[in-house]
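Only a single protein chain was left out; the remaining protein chains are all shown in position.
Should a chain be cited, it is by its letter among A, B, C and D, assigned in written order, with residues numbered from 1 in that chain.
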Amino acid sequence: MLNEIAFLLCAALTLAGAVAAMMLRNLVHCALCAAGAFAGLAAIYLQLDAEFVGFAQLLIYVGAIAILIVFTVLLTRGAEIQPGAASSASSWWKGVPVGALVLACLIWSIMASPSLVRLPSPNVHAPVKQIGEQLMNQFVMPLETIGLLLTAALLGAVVIGLREPRTSEPNS
Amino acid sequence: MTPSLNQYLVLSALLFGIGLAGALARRNAVLVLIGLELMLNAANLNFIAFWRFGPHPEKLMGLMFVLFSIAIAAGEAALGLALVIAIYRHRRTAQVDRFDSLKG
Amino acid sequence: MSASTLPSELAEPASDHQLLEVSLGPQHPSTHGVFRMDVSLDGEMVVKLKPVFGYLHRNHEKIAEKCSYLGSIPYTDRLDYICSLTNNWAYAMTVEKLAGLVAPERAEYIRVILSELTRLINHSALAGFLLQDMGALGTPLMYAFREREKILDLFESLTGARMMCNYMRFGGCRCDLPPGWIEQTRSLVANFPSFLDEFEALLTGNEILQARTEGVGVLTPQLAVNAGVTGPMLRATGVNYDIRKVDAYGVYGRFSFRVPLGERGDVFDRYMIRILEMRESLKILEQALRDIPAGPIIDPKAKLRNLRPKPGEAYGRIEGPKGELGFYLISDGGPNPYRYRIRPPSLINLTILEDMCLGQTIADAVVILGSVDIVLGEVDR
Amino acid sequence: MNGFGIIKGMIETARNFVGSYHDAQRLTTVQYPEQKLPPVENARTIPFLVFDGDDAMAGLRCTACVICEKECPPQCIYIVKDQVKKPDYVGKMQMQPKVFDIDISVCMSCGICVEVCPFDAIKMDQVFELSTGDRFGKLLLDKHQLAKPNDYFVKIHKTEASEIDVRREEDKRKAEAAAAAKAAAPKSPATPGAAK
Partner (left out) sequence: MSGLDQIFVWIGHRAAGWFPASVQPLVSAVLAIAGVMAVFGTCFALTTLAERKVLGRMQNRFGPNRVGPYGLLQPLADAVKMLTKEDIVPFSADKTLHFLAPLVLTVPVWLAFAVLPFGRNMSAINLDAGILFFFAVGSASELAVFMAGWSSQNKYSLVGAMRAIAQMISYEVPLVLSVVPVLMLAGSLELNDIVAAQGTYTFGGLARWNVFTPWGLAGLILFLIAATAESNRSPFDLPEGESEIIAGFLTEYSGFKYALFFLGEYLGLFAVTGLAVTLFLGGWHAPFQWLEWVPSWFWFAAKFGALIFLFIWVRATLPRLRLDQLLNFSWRFLVPLSLINLLVAAAWYWTGAWKFPVVAPIRWLLCAALIALPYHWLGRALRGAMPPPRKYIYAE
C-alpha cells in the first residue's frame, strides 16, 4: 500500500513536471519543471531498487543537464523579445494529435498484453560492485565507446560554443 | 501492495507522449530539447521497469542500458545546447522555425 | 529565401549577447562613497562606462567665497577627508602667496612631517581598500587601519582631532608640537617599515593578487599626460613628475629622496608605486625629524582674523598623496576671496576611468576604480 | 613556485592570529564603554563657555562681542547681547550675552571660535558622548548648558589653561595696582569695579 502511494506520488510529480515543462510560457519555469520531472523519475528508479541508476539520474539530469538547459535559456534571453515572435507561437494543433496518437497506441498495446500485469521478482538488488564488474568485463567495449563519444561531444560542444574571433576577447 | 509492471509502462508511455507532443508543438529549440530528454527518460524508465520485473534481474542488463543511455543523453544535451547557443549567436533567435536558411 | 527578409538575415548583431545595463552605485559597497558608474555589460565585460558624480556636492567653493580666509580652512579638511593636513597645506600656501606671508622654518618642517605622515595614511589605507575591492575581506584593510590609527593618534595629540585636523594656518601652523611628539613620531617611523614588510608578505607575492592586477587597467603615459593625471597614477605609468621635486616647495629641496616610477601603468604598478612611495616618505620623515629647527611657528605678520590680501590672484599647488592638489584664489581686497577654485586630483584622475575599464570585466572595473584612489569629498566638493 | 605567495600570506595571517592574543601592538582595539583612552590634552570636540567663580552667569567671561558668531564657519553660534553690563575680572564694565546658543548638530568642532576669542571665554570641550534622543531640542545648547567653570578648563587643557590663568592674574594685578594708584590719587571716587 505504502509502495503504491509512493509510486503514485512520484508518478504525479513526474507527469506534472513534464506537462508543465512542455506547456508553461516562461522558459526558465519550463526548465525548472523539467528538473522536477527528472527528479521524480529518479525517485521512481530508487523505488525500483535501482539505487545506482537513481543517483546517477539525479546527478546527471538535475545536476548537469537541467543546469545546462537553464544556462542556455539565459544565454538566449533575447529570443523572447524578438520582433515577429508572434509567428513562432506554439503549434499545438500539430504536436498534440501526434503525441496523443502515439500515446494511444502505446497504452492500447500495454493494456492489451496481460503478461505485463506482473509483480516484481523479490529481493532484487544491484550492488555497486557488481555493476562495476559488469562494466569492466561484459560491457567494457560499450564503456570505452561511451567514453570516446563523450570526449567527442565535449570537444564538439567546445568548438561549437567557441566565440568567433569577431569580438575581442576579454583578456585572460 | 506494490505497483505492477504495466503501471510503470503506462507512466512511461505518458511521459513519452508528453515529450513528443511538446517537442513537436513548441518552437523554442531549448524546449524541443527538453521534450527529447523526456522521451529518452521514458525509454529509460521502461528499461528499468523491465529489468526489475524481468526474469533475470541479477544480470543487470536493463541497468547497464540505462547507464549508457544517461551518458549519451548528457552528451546529447551538451552538444544540442551548444548548437542552440551557436545558432542563437548568428540568428538572434532560438525558434526552430526560423532556422530556415536552407529552405529554397 | 525571399529577398525581403535578406537584410535582417544578414544583419549581424553588434555583439553576441544582450547588453546588461547596470548602475553601479551610488549605493554600492565598493564605489568609495557615493559614486556611480553607469556600466553596460556584455556578459561580464564592460563595453561602456559612464562615471556619474556629484552626489556629495557641498558647494564648497561657493561657500568659501562667502567665508573669511580663516573660515575656509576647516572646510578644506573635508575635501579629501583622509588627508586633511595636505589640503590645509595647499590652501595655506596659496593664501601665503596671495598675502605675501612667509612661514617660519620650523613651521615648514612641521608641514613636511605632517604631510608625509598623511601620505603614509593615505597610501596604506588605499592599499587596504584596493585589496578590499579585490575581495580580500578586510584583512589588509584592517592591518592598514591599525597603522593608520597610530598616526592618527599623533595627529590628535598635535592638532586636537584625528581627521579634521584644521591645523595649518597661512603663515605657519596653529600651535607648536607638544612635548614628546617628535620622539613618538620617530618611533613610529622606525616601526613602520616592519608593517610594510608584513603587508607585502601578505599580498605582494600573492598569485591571486598578481593575476587580478597584472595588465589590468593599463594607462599609457601619453593618455595620462594628456588627461592631466597626476600623482602616483601618473608615476605608475613611468612619467617622472613629482611636484615635491619639480617645485621643491616648502623645504622639500633639503631632503634626499627618490621618486619611484612604474613600468607598465597597470593596477599592480599603481599598488607597488604607493608601497615604494611610502618607503621614500619614511626617509623624508627621518631626515625632517632629525633636522627640525627650533623657532617660531607662525609668521608674526600673519593676521588670522580679518585678513584682507591685496587684490591679486595666486595658484598654490602641492604634491598631495593623490596627485597635484591646487588652490586658485583671487582677492579683491575684501575679507573673503573673490574666487576660490580647487584643482582636485581625484576628480581629474577619475576622468580616464572609462578608458581604463573598457574591455575589462566588471570585477576589474571595481579594482581599477579602487586603484585610482578617489575620495568623493574631493571629487564632488 | 606557484602557490608560494599564497602560503606566505597565510603564514602572515596566522602570525597575526596568534599575535593578537599576546601582542598589544597588534590588538589595538579599546573596549570602549569599559575602557577608555586616556584623554589627550589637545583634543577638541565642542565649544563651551568658561566662567570664573561660583556663579556661572555672573562669572561668565564672554562679553558678547560676537566675533565668534561672525567667524564660525558653519555659523552655529547665536548671540543676543544683554542691555545690562557687568564687570569683568579686571573690573571693567563689559557687555554680557543674554542668549548664547550653540547648535552642536551644526558645529564641526573646528575650534575657530576659540582662536578668535580675545577674552579666553570660549574653549573646546572634550566630551564626546553627546548622543541624545532629540535631534533638534537637545542638541541646541544654551548658555546655561555651555557654561563650565575654569577648574574644568584647567582639568582638560592643563597647559593652555595655566598660561591663561597666569596672564589673567597678571592683568588683574596690574589693574589692581592701577586702581590703587588711581585711588591714591586725589578726587577720584572709587568705581564699583575697583572695589572688587
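Definition applied: contacts are C-beta pairs under 8 Å (C-beta built on N, C-alpha and C of every residue); 3 or more make two chains touch, one makes a residue touch a chain.
Quick caveat: nothing in here was measured; it's all calculated off a predicted structure.
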Displayed chains contacted by the hidden chain, counting the whole assembly: A, C, D
Touch with the omitted chain, as defined above, among A:9, A:59, A:100 or A:119: A:59
Touching the absent chain when the full complex is considered, from C:63, C:223, C:259 or C:330: C:259
Chain not shown: contacting residue from C:95, C:209 or C:314: C:209
Residue of C:102, C:137 or C:358 in touch with the missing chain, whole complex considered: C:137
Residues in chain D touching the chain absent from view: 1-3, 6, 9-10, 12-14, 16-17, 19-21, 26-29, 31
Contacts of chain A with the absent chain, listed as residue ranges: 28-29, 32, 35, 39, 42, 51-52, 54-56, 58-59, 62-64, 66-68, 70-71, 74, 127-129, 170, 172
Interface with the unshown chain - residue positions in chain C: 20-22, 28-30, 41, 44, 131-139, 142-143, 146, 202-203, 206-209, 211-212, 214, 238, 240, 242, 245, 258-264, 268-269, 272-273, 276, 361-364, 366
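By definition in this document, only the chains that are shown with their structure count from here on.
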CA centroid of chain C to CA centroid of chain D, Å: 33
Rounded Å distance, chain A centre to chain C centre (Cα mean): 58
Averaged-CA centre spacing for the pair chain D and chain A, given as whole angstrom: 78
Shared interface positions of chain D, touching two or more other chains: none
Interface hub residues of chain A, defined as touching at least two other chains: 75, 78
Footprint of chain A on chain B - complex, ascending: 1-11, 13-28, 30-31, 33-35, 37-38, 41, 44-45, 48-49, 51-55, 57-58, 60, 63-64, 66-68, 70-79, 81-86, 88-89, 92-95, 97-98
Contact footprint of chain B on chain A as seen in their complex: 1, 3-4, 7, 11, 14-15, 18-19, 21-23, 27, 30-31, 34, 37-38, 41, 44-45, 48-50, 52-53, 56-57, 60-61, 64-65, 68-69, 71-73, 75-76, 78-79, 82, 85, 87-92, 94-96, 98-100, 102-103, 106-107, 110-111, 116-121, 124, 126, 130-131, 134-135, 139, 142, 146, 149-150, 152-154, 156-158, 160-161, 164
Contact footprint of chain D on chain C as seen in their complex: 67-68, 70-75, 77-78, 139, 143, 146, 149-150, 156-161, 164, 166, 174-175, 178, 198, 201-210, 304-305
